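Every protein chain except one is present and positioned as in the full complex.
Think of it as A and B in the order they're written, each chain with its own count starting at 1.
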Amino acid sequence: MPSMKKELLTFFLFAMAVVIAPLFFSGGYLMNVLVFVGINTMLAVALNLLLGFAGQISLGHAAFFGLGAYISGVLTATCGYSPWLTLIIASTATSVLAFVLGFPILKLKGHYLAMATLGFGIIVYIAFNETVDITAGPSGLTGIPNYSIGSFQFDSDTKNYYLIWAFTLVTILLSVNLANSRIGRALRAIHDSETAARVMGVNAGFLKVQIFTLSALISSVAGCLYAHTMTFISPASFGFNFSIELVTMVVVGGLGSIYGSFFGAALLTLLPEFLRTFQDFDILVYGLILILMIMFMPGGIVRGIPEIAGALLPAFKRTRGENA
Amino acid sequence: MNFASQILQYLLSGLSTGAIYSLIGLGFAIIFNSTGIINFAQGEFVMLGGMLTYFFLSVVKVPFAAAMLLAVITSTATGVIFERLAIRPLKQPTHLNLVIITIGGSIFIRGLAMIVWGKDTHTIPTFYGSAPITLEGATILPQHLWIFGITFLVIIINKLFFFYSISGKAMRACAYNRNAASLVGIDVKRMVLFSFAISSSMGAIAGMIAAPLTMTSYDVGIMLGLKGFCAAIIGGMSGGIGTVLGGMILGVLESMGAGLISSGYKDAIAFIILLLILFVRPQGLFRKAETERV
Partner (left out) sequence: MNVGTLAFLFIMTIFVNQALAAPPIKIGALFSVTGPASFLGEPERNTAQMVADEINRSGGIKGRQVQLIVYDTQGDSTKAVQAATRLIRQDHVSAIIGPSITGDTMAVIPIVEKAGVPLVSCAAGIKITEPVKSWVFKTAQNDSLAVAKIYEYLARHKIKRVAILTVSDSFGSSGREQLKLNAAKYGIQIISDDTYGPKDTDMTPQLTKIRNSQAQALICWGTNPGPAIVARNAKQLGVKIPLYMSHGVSSKKFIELAGDAAEGIILPSGRVLVADLLPNSDRQKKTLLSFVKDYQNHFKKEGDHFGGHAWDAMMLVKTAIERGGDKPSDIRAQLEKIRNFPGIGGVFTYTPKDHSGLNKDAFVLVEIKGKDWVLVH
């Protein structure tokens, strides 16, 4: 277990990279992509807490993302509340829902849990689609205002980048702290064997619900940020497909690795850009990449790349030795 | 038309949709019971059944019966190839990795279908007869009877296979305990292959018999797969009558929900019922509670 000091240093370096990145990309297209990388990183890290640490499968996490987006979006666009206020309302409401649902849902395990979260995600998606009077239905909700402080509006990619990444960095710091704390160890114990953990005195049931709620809270905040950056939301962005994308980000990045979630999120956000060249074949290539990643790098990028590098390095050294 | 015949119509429509869900659910249950894997690509085999039948019938232009046979064979081959290439070589077969790889597989197969056959919807003719049959004010089509009949047949064959044949019993043994099964000489790897082959052929059959009514296109697999999975869960992942009843219940609830409550929310109703069952009786309605070794 890396020491807290090392973890903080890593975090500091990462945060520095995030802060100076716009100097290179501002005004360009990549800036827009980095905004979405920020949101997806936040979501992936939140899901990782549940999936990687506590080992609980969730195939419906897009629902919390969507609840944050719609609650904040509707209250600001239709009712005229301030986006900062609705951020608090939306995240609180979503957390309460997650807390209440968490108790029965997290009693389930394995595929039953997967199915329950899947079902929950679909129910929420249908609710977004059907409550046309509130959410404007499938055509989407327009006119969502940007965040603003006084007369300063967050209306450009660079400004939204800083706003979003501020929240994302807080999320990462929070997760790092959590991972290295008693709670983090308890979560890992639950992951390995819930019964053994309970026997050791861990209140597994309650702890699972708490982490579920935290994960939902963070996801809903990401939803608010998304809504006020795009100024438009539609139910299609919060469905089953996106839930699967999130799980893929976490797994591809590396379960249980916080920075892995960043890599997974970045990769899957950037991948479509790279896949554009394939035109219609892009879906095929996406599926293939998923399969290959799991087959050859089941531990995710964070573990797979060092593994491959480690395997190649001795071979490299050997040839150099021969030529010398 | 009075209320009673309305209800009867909902019931009949629901049962025929439910029969399809049952077949798909059985596919899930069979693989799960032999390997512990939930094959998220199951829905795509259903799609392949319909699409391949259309392909062989209308593009290659072979007679109907031959087209169906070829469709089942090709789907089964796809299932076997999928198992060989994607599932077997897995180094760390955790729950999650399997979920993701089968999802990746389903995306890949769907993408392939889209490229080869395009995005259009296609029809295939009904098996025999197209005049609606009326029953006390409610109607069903002859194709529905075919669906019931074939589903029933498949279930009986299934039961016979798993309970009375050596391979079937061997597969059930793998489900109970893989290590014990291999210790008594069962080739576990071969059983896994068999279960994928059986599931993909059943999925294909489900797709084929439904397609004359529902039409077929490259993306019908997603929702059907989900509903089939629901059916299996409601039925307790049993390889027999439990899943069948699960499918029927799901179909009828959907139909009643759409007719009596709200058509927009009918899918939500189905999933809410699912959640309630999972909360209250997660082993499904038809299985005794499980005990788990820790």
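In this text, contacts are C-beta pairs under 8 Å (C-beta built on N, C-alpha and C of every residue); 3 or more make two chains touch, one makes a residue touch a chain.
Remember, predicted model here, so these are calculated numbers, not experimental data.
Enquirer: Return the single residue from A:97, A:169 or A:230 that touches the missing chain.
Expert: Touches the omitted chain: A:230.
Enquirer: Kindly state which of the options A:41, A:56, A:129 or A:257 is in contact with the chain not pictured.
Expert: Checking the options A:41, A:56, A:129 or A:257, the one contacting the hidden chain is A:129.
Enquirer: Tell me which residue among A:92, A:142, A:181 or A:195 touches the hidden chain in the full complex.
Expert: With A:92, A:142, A:181 or A:195 as choices, the missing chain is touched by A:142.
Enquirer: Pick from B:70, B:90 or B:114: which residue touches the chain that isn't shown?
Expert: Within the whole complex, the residue contacting the unshown chain is B:114.
Enquirer: Of the residues listed, B:9, B:53 or B:201, which one is in contact with the missing chain?
Expert: B:9
Enquirer: What chain A residues would touch the chain not displayed?
Expert: Those residues of chain A that touch the unshown chain are 27-29, 32-33, 36, 129-130, 132, 137-140, 142, 157, 230-234, 236-237, 272-273, 276, 279-280, 282-283.
Enquirer: Which positions on chain B touch the chain that was left off?
Expert: 1, 6, 9-10, 13-14, 16-17, 114, 119-121, 123, 132, 139-141, 210, 213-215, 217, 219-220, 222-223, 255-256, 258-259, 263-264, 266-267
Here is the rule we go by: only the chains that are shown with their structure count from here on.
Enquirer: Of all residues in chain B, which touch chain A in the complex?
Expert: Residue positions touching the partner: 32, 38, 86, 89-92, 94-97, 99-101, 103-112, 114-115, 222, 226, 229-230, 233, 262, 264-265, 267-268, 271-272, 274-275, 278-279, 282, 294.
Enquirer: In the complex formed with chain B, which residues of chain A make contact?
Expert: 51, 57, 59, 104-105, 107-108, 110-112, 114-116, 118-120, 122-123, 126-127, 129-130, 193, 195-196, 240, 244, 247-248, 251, 255, 280-281, 283-284, 286-291, 294-295, 298-299
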